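Yeah, one chain of the complex is gone here, protein chain that is, but the others are all in their spots.
Take a look at chain A:
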């Protein structure tokens, strides 16, 4: 495919630039692009957010919460007892063909599946941060199911990191309706929006930092061309407390053992800083949203 070709001279330029700590867009090896964040853009969803990395990658996430039945599979009683008291998170990642020509037709099937599985695994386990027990309505019968749908709108490299960031922002924006259980086990949903609550534990939802090994060094937040020059990728999932919640090595190349440790540590510290910055932006977003509501300004490209 034409989009995934890189010339030897371009490759050489990128590798040397990384070596000199100066990348094509002026960043150093460990500098992130500017993150542009918007929340609450989709009124049909319980929560939504859109993040953009300067003028490149763009991800939109919609979160919907719906009442579903608790599914207990497997015969292990202990597992079943835990599952009976829990809600569920269902993740889905889709790369739209508008983002890049390589996603046209069935071209995105593999990457969609890979990303969906990864995100689902991280968010559904104990490391995911969300308090799933709070999502249970009637133990063993009904619970809230949180559907997280991420849509990649523009492809400028580093989609995985941005997907996690956007999901976290969308969960911050999500409100779950209050429920009252009536005598005959009918679930009544409160219409009072003021009473709706955030999902507990959203702040502990991890984000991912992907480190790209180029030459003998590694960089964060790679652009499309830099990704083509990447030998191996390591994605480190970090939460607010600096705990590592998952590691995934992606790509064909290999990473030396010594470098692996270094990359993990870099990922962890960058991730923690990034979360702090994102949280500051999210707090501001509440004020901005109030302002937008006053001006009746609805629109995706109001911020960018």
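A few comments on the model shown:
Please note the rule applied: contacts are C-beta pairs under 8 Å (C-beta built on N, C-alpha and C of every residue); 3 or more make two chains touch, one makes a residue touch a chain; residues count from 1.
The rule is simple: contacts and distances are computed from a predicted model.
For the omitted chain of this complex, the UniProt record lists the protein as "Ribosomal RNA-processing protein 41", which is one of "Ubiquitin-like modifier-activating enzyme ATG7", "Transcription initiation factor TFIID subunit 5", "Origin recognition complex subunit 2" or "Ribosomal RNA-processing protein 41".
Note on the undisplayed chain: of the listed residues A:14, A:45 or A:282, the one touching it is A:45.
From the options A:25, A:66 or A:262, the residue with contact to the chain not on display is A:66. One chain is missing from the display, and on chain A it is touched by residues 2-3, 42-45, 48, 55-56, 58, 60, 62-64, 66, 92, 94, 96-101, 104-106, 147, 149, 151, 153-156, 224, 298-301, 304.
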